[in-house]
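Each chain you see keeps its place in the complex, though not every chain is here.
Per-chain residue numbering starts at 1, and chain names A, B and C are given in the order in which the chains are listed.
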Amino acid sequence: MQFLKKINSKAKVESNSGFGSNASSYGGRFINKSGKANVKKSGIGFLDSISWYHTMLNIPRWKFLVIVVLFYFLVNLFFASIYYLVGVEHLNGVNATSTLEKYGQAFFFSIQTFTTVGYGHISPSGFLASFVAAVEALFGLLSFAIATGLFYGRFSKPTAFLLFSQNALVAPFGKGTGLMLRVTPYKNTNLSDAEAKITLGMVQEEGGKLVNKFYSLELEMAKVNSLTLSWTLVHPITENSPLFNLSKEDYENIDGEVLVFLKVFDDMFSTTVVKRTSYAFSEIVYGAKFTPMFSKSSDSDRTILHVDKLNAFEKVQL
Amino acid sequence: MQFLKKINSKAKVESNSGFGSNASSYGGRFINKSGKANVKKSGIGFLDSISWYHTMLNIPRWKFLVIVVLFYFLVNLFFASIYYLVGVEHLNGVNATSTLEKYGQAFFFSIQTFTTVGYGHISPSGFLASFVAAVEALFGLLSFAIATGLFYGRFSKPTAFLLFSQNALVAPFGKGTGLMLRVTPYKNTNLSDAEAKITLGMVQEEGGKLVNKFYSLELEMAKVNSLTLSWTLVHPITENSPLFNLSKEDYENIDGEVLVFLKVFDDMFSTTVVKRTSYAFSEIVYGAKFTPMFSKSSDSDRTILHVDKLNAFEKVQL
Amino acid sequence: MQFLKKINSKAKVESNSGFGSNASSYGGRFINKSGKANVKKSGIGFLDSISWYHTMLNIPRWKFLVIVVLFYFLVNLFFASIYYLVGVEHLNGVNATSTLEKYGQAFFFSIQTFTTVGYGHISPSGFLASFVAAVEALFGLLSFAIATGLFYGRFSKPTAFLLFSQNALVAPFGKGTGLMLRVTPYKNTNLSDAEAKITLGMVQEEGGKLVNKFYSLELEMAKVNSLTLSWTLVHPITENSPLFNLSKEDYENIDGEVLVFLKVFDDMFSTTVVKRTSYAFSEIVYGAKFTPMFSKSSDSDRTILHVDKLNAFEKVQL
């Protein structure tokens, strides 16, 4: 990758980006497409470096359910083994003769205890089996307490239900051009007081050293009162813009990254939610403009927002 | 509907309303009476376009309960069918002879498993029935975990317990007139730091094209420290107002909409809550004023707020 | 009560207090000592006028527990009656002969179903009894789901653990006097960014009509970075103060009220919490000053905050 020789000297450097400036100790993107910082923590234990609760909130639904089911299965296998070791003769009602059947009945007794179903056709007798069942019932109830919390956490976690266009465009704007990207809500949410901030991150040579430089890209409109349709963020490429005079080839060859930060008040959660993304220069299309993504409904009574057209653009000559 | 020929040129246009300006691709109201944007999302799967959790929070209580009961019934019908297919002879204690009775006993066994009541007068025997019961008990517990979360979510969802008057009025104000609408809290809440914003949305012809134009309507008082009684929002119709010189007929014939946005800190939830509504021009009463809606209690010790008089007004000559 | 003839004309009126100005339709205090507005809602159904959830959160612990236990008892009496009406002969294991015993066994069966304990020594047989038990088990689980939500709500409700001094004082301050009141945290909380606002509410004659007038009382220090000890709020009674030249007799005879509003960020809840109170003029002590309420611990290693001395003051000559 190449670095830009000389950035527009009129562009204002942003010093409080929160990223390190020493480019040589920096690898890859600043921010991943998903909005997470491209940083790995080391020198700290795995369990200390993650918040397992939030990991459980953020994994996809199917993974979450697989983990729940696996946990259920493994815990009961574990307790079944203990009952088996204690001796199934201490479980009244077990009438199995083969080893496998005995283990199976211990397993189902374990499940009936863990879930507190407790039919009672199998029941523990003697101190040891009763004690293990007492521990298991407590463990079961606490497990479901945690599961309840996780389910609720997954539902209620404030999330910005927003999508960003896959590409940013250098499009005609006024008499010149502008960097444009588009964002749209996609759920039945009420979003208000949206505010966006766009920052350009670039590596530059300075006194023989590679340094990360950040530039705030001023927006034509950085706030909107409500975010109900798509919102096209426009950075006018004026003579003060760090993008001034960049050519199609520059975008293709130079290593740069446009960081996007959007915060908005969500009525549904009654809180401010934040969404981030970034566009590497390779994701910027030079000479294109977005095509409209909403239209009047056939009965003229509503407006239809075509979420699937979020990234729809057409090539234009600049 | 007609469009206003010429809007007061002194009125200041608001560019960051967040609504699209292209009127021809816009249908119906901007915002529904309930405060929701009048927009339908398309091009996205149904499940992706809604947040089912928040849908469950927002539906009326009776619908929610019907869904819970239906779910309970259907899930148990489903599991009853499975037990029936597996064979009720694998359920100890089932003593039915007819098909219907067998199915009924399987159904109640299913319920006793799903709810983890597990009386045990019916109990599974053999691997298959025990396995289905194990799955059902897990499913039951997770279902109630989700129900717990939904109930809690329904209770605790921060909501602005505010009502807006059904109509907005053009009423005498000072030496001229003002656009007035009224809002009142109706629950045992403590609301403070209320802030309102009113925007006029109108369609206008501009260069042969229909465009949506928005105008911020300045309020005589846009903030109050606490919201304990009714609050009458007043937009003085001065010569800078976009409503200046509009006649009774204009309100009747012209297509316009007044968007209201109110945000307030609620002590009960310790968070900021938001409430929106809108008034189509047809909902604006020209020549009327609100009548008082609070009075001293008979023992002079409290103030009575008559919530039912929120929209009470009397006709006046302007 | 008397009204002040002539308020200091230099005092600045506050128009956005959010209280009505028409004194004749106003009864009693503006705000109760507890901080709640002294307003009763009418013209709205009881259930619509309260948020039952938040009522359950705010009632004292013992009341909450009494309600829970009563609910448990009454619901089970209800279901016991239904089982009794259906006929206890449909409950296997009931071996009672007297009416009372039958009812008692139906009651305990009901409890075992409602709580999903389901020992099974009594179990339903036949469609009707099984059906009632199925309904009760669902109802029981949902009830405990709601109870879980209520308990969690009671724990986690953000609350400002702050106490205000019972009295406000007119105390020596600088070369003149000041209105002082004191506030202190009393729990193991970390409070920061505290901000106070004090408003004077008074009834005055204006053009032959009684009107409520509000005046913002400027504070010597309206914000503190952290609230770890007591904080004495001081309004210097300068010549611009509406309290300027008020005598001891005025405070005794005149009907006035000092409204206090305090907001602070609580680390424990990670949210801003709000606390309000008010001082009627009869609660203002003229000629007194607060005595210190914290001291060095005996080992000089900590500071002791004497919460019980919050209202401790001594009389002084003004």
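The rule we apply is simple: contacts are C-beta pairs under 8 Å (C-beta built on N, C-alpha and C of every residue); 3 or more make two chains touch, one makes a residue touch a chain.
Because the structure is predicted, anything quoted here is derived from the model rather than measured.
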item	value
Full count of same-sequence chains in the assembly - 3 placed in this view	4
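By our rule, only the chains that are shown with their structure count from here on.
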item	value
For chain A placed onto chain B, the superposition rotation in degrees, Cα atoms, nearest 5	90
Computed distance of Cα centres, chain B from chain A, in Å	27
Between chain A and chain C, centroid-to-centroid distance (C-alpha), Å	39
Chain C, residues touching no fewer than two other chains	116, 118-120, 148
Interfacial residue positions of chain C with respect to chain A in the complex	116, 118-120, 148
Complex contact set, residues of chain B against chain A	14-20, 22, 24-28, 35-44, 48-51, 53-55, 92, 112-113, 116-120, 122-125, 127, 130-131, 133-134, 137-138, 140-142, 145-146, 148-150, 152-153, 157-158, 197, 199, 261, 269, 271-274, 276
Complex contact set, residues of chain B against chain C	68-69, 72, 76, 104, 108, 111-112, 115-121, 144, 147-148, 151-152, 155-156, 161, 186-190, 192, 194, 221, 223-229, 231, 265, 267-268, 270-271, 292, 294-297, 299-309
